[in-house]
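Below is one structure. I have some questions about it.
Omission of a single protein chain aside, the complex is shown with its protein chains in their original locations.
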Amino acid sequence: MLAQFLQFLFSGLTVGATYALAALGFTLIYNASNVINFAQGEFIMLGGMLAVFFTQLGLPLPVALLLAIVVPAMIGVLLEKLAIEPVKGAETVTLIIITIGASLVIRGLIQVWLGKGTHSLPAFSGDAPIALLGATLLPQSLWVLGVTAIVVLALWYFFNRTLQGKAMLATSFNRVAAELVGINTSWVLFMSFAMSAALGALGGILVAPITMTSYDVGIMLGLKGFVAAVVGGLGNGLGAVLGGLLVGILEAMGAGYISSAYKDAIPFVLILFMLFFMPRGLFGSKSTDRV
Amino acid sequence: MKDCFLLVRRVLGSVKMIALALATSIGVAHAQESIRIGSILSVTGPASFLGEPELKTLQLYVEKINSQGGVLGRKLELIHYDDAGDSSKANNFVKRLIESDKVDLIVGGSTTGTTMSAAPLVEKAGIPFISLAGGVVIVEPVKKWLFKTPGSDRYSIERIMDDMKKKGITKVGLMTETSGLGQSSRVEAQKAAPKYGITFVSEESYGPKDTDMTPQLTRIRNASGVQAVAVFGFGQGPAIVTKNYAQLGMPYPLYHTHGVASDEFIHIAGKSSEGVRMSSPALLVVNELSNNDPQKAVLAAYRDEYKARYKEYPSTFGGYAYDGLMIAIEAIKKSKDTNKEKVRDAIENTKGHIGTSGVVNMSTTDHMGLDIGSFRLLEIKQGKFTLAR
Partner (left out) sequence: MKRSVYLGLYVVIAILLILPFVLPNSFYMDLAIRMAINAIIVLGLNLLIGFAGQISMGHAGFLGIGAYASAVLPTHFGWHPLLAMGAGVVVTGLLAAVLARPIFKLKGHYLAMATLGLGIIINIILRNEAALTGGPDGMSVPPLGLLGFDLTSDKHWYWVVALLLSVSVWASLNLIDSPFGRALRALHGSEVASQVAGVDVVRYKVAIFVISAVFASLMGSVTAHYVGFVTPNFADFFHSIELVTMVVIGGMASVYGSLVGAVLLTALPQALSSLEGWETVAFGAILMACMIFMPRGLVPTLAAKFGRGN
């Protein structure tokens, strides 16, 4: 019984960590610009696919991984400059369509350039499963969870203890006020897209050895990341991480204990219920609307 | 003023459509002499595993045949659309092929779903359609204009059940994909199971894009008495199941069906594919066939030509397309015409045609012409497909 529960838990935590990174990406961009970036999932895909590409070119693994994080970050910045800045102030729906268009362009280009096949990355420290209290865990899962934890801690430090991080937070609370005190909000926007893309790419790289990667993994991952971000309360970093883990665990438990056919529906059903009772998500702040 | 402008807009829209139509008809006029072969394939989307090699095969051989003078002195022209695995897109494109592109026949339909969505159109329009999908429902009951080249899912499943019976396995766990292939395979498996003395003690399902199936496999492992696990799916899903299977250290034999009969499976599943048994057309083990095997020459030639052009081993799905094209061409040659009725009759009378799935013998009651012999039992040893002993 315990072994079974643990197995589901491990499975849920691993995939949940990826959702958490995706959700953090959504949150960062949302805080800086009020935009929901539907291309976030594609950054995750880019991380995995570019890592495969660079490794196949013969580059040593650490270099390939670094490039696979830096390049999506640059693409994220490109997206911000070309597609988001020109339409500042447009309606929410318009921005959603733009980012959807961007996700199609990125996905389409990778499809043409790198093909439609499925690829795998070698696991960072081998793939001999670790037995733990009757359940098995892949070493790569430990990497996923470990790196995610480090990233979350680093981000917490960045936002709470460094000047730049505080500047970004200030912008998310009130853009005009931030500009008035001398914060360069364009820079904040630029950084948020770069960081968000890098986070997504990192998630993609970490999880590629377990789940494989292909040109279209971004769609579902992005969607579930968005769900996680909303569950946690849009705009709240801790909420995003917890939301991601929660969605992952719910999925795994759903598949394990209830019905594997309906496992994809379970997170959405629970989220609907949650939103009905907690309309701002787990940690969303109460907001007031100016009338 | 807004309305004036709108009027202009709408007129422009109509003009655009007319221009498009004229352009298409001019295209038709130019190509009057060529034999037009239409195709809808799932080149992108969840079934791209199937559609891509199918398209590559069709393109390769249309080119080759044209370079050798074509058929009946006329060039072949391949008009293809990508339905992305979506049945309503398929329905739409088949309409376009029939009405707008005016093709002579259609070789395509990577999945049963896309094929069946096109079936009513094809029957109504009276145009031969050779499907590349494996669903039994395509040819049972027989439809006048619909044929298919892969062996039916039923035979593929019976092939692995036959092996299970030989090994004395009676209790099996099932991992079924929620895709059309997975679900129809499950139905066929349940029908065939009693014949081989097999019962399914555990049935789980997974989605084609899922990335972790350990929960479902854990449930199967906990089912009492399970002696083997069978996976019904295609593409990358079964490969991930296989990886998870190895991770969990499941001790029983693992079986797959022809939905993953290609090198990509081994490539994705890696070491975990060791010992996996699979039903598959003989293409993957050409070298092991005896020289007396009627299929050997055809298979070896296809493999060599595909490899020379695309630098990779062909998959069995490409083989289905090869068979479809060759049967169509043979029929056109036999009827010395592209008249749809005549070609249809000729296809129906295909006898002794050696294809990648086996020797094809069609009839008025059998629009596939293959039996369980179209699937061999393979085993993966050290990263390669071999004939199972």
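By written order: A and B. Residues from 1 in each chain.
As a working rule, a residue touches a chain if its C-beta (ideal position, glycine included) is under 8 Å from a C-beta of that chain, and two chains touch if they have at least 3 such contacts.
Remember, predicted model here, so these are calculated numbers, not experimental data.
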Among B:Asn66, B:Ser100 or B:Gln190, choose the residue that contacts the chain missing from this document, as touch is defined above.
B:Ser100
Which candidate, A:Ala102, A:Leu121, A:Met168 or A:Leu189, sits in contact with the chain we can't see?
A:Ala102
Which of A:Pro60, A:Pro86 or A:Gly182 touches the chain that is not shown?
A:Pro86
Check each of B:Ser42, B:Thr57, B:Thr112 or B:Ser335 against the chain that is not shown and name the one that touches it.
B:Thr112
Among A:Ile36, A:Val71, A:Val207 or A:Val241, choose the residue that contacts the chain missing from this document, as touch is defined above.
A:Ile36
Which positions on subunit A touch the chain that was left off?
30, 36, 83, 86-87, 90-94, 96-98, 100-109, 111-112, 223, 226-227, 230, 234, 261-262, 264-265, 268-269, 271-272, 275-276, 279-281, 289, 291
Residues of subunit B in contact with the chain not shown:
1-3, 5-7, 9-10, 13-14, 17-18, 20-21, 24-25, 44, 81-82, 86-88, 91-93, 95-96, 98-100, 111-113, 116-117, 120, 135, 178-180, 183-184
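FYI, only the chains that are shown with their structure count from here on.
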Go ahead and note the Å separation of the Cα centroids belonging to subunit A and subunit B.
36
Mind listing the subunit B positions that touch subunit A in their complex?
43-44, 48, 52, 178, 204-207, 209, 211-212, 214-216, 218-219, 222, 235-236, 239-240, 247-249, 264, 267-268, 270
In the complex, subunit A residues that touch subunit B
4, 7-8, 10-11, 14-15, 111, 116-118, 120, 127, 129, 136, 138, 207, 210-212, 214, 216-217, 220, 252-253, 255-256, 260-261, 263-264
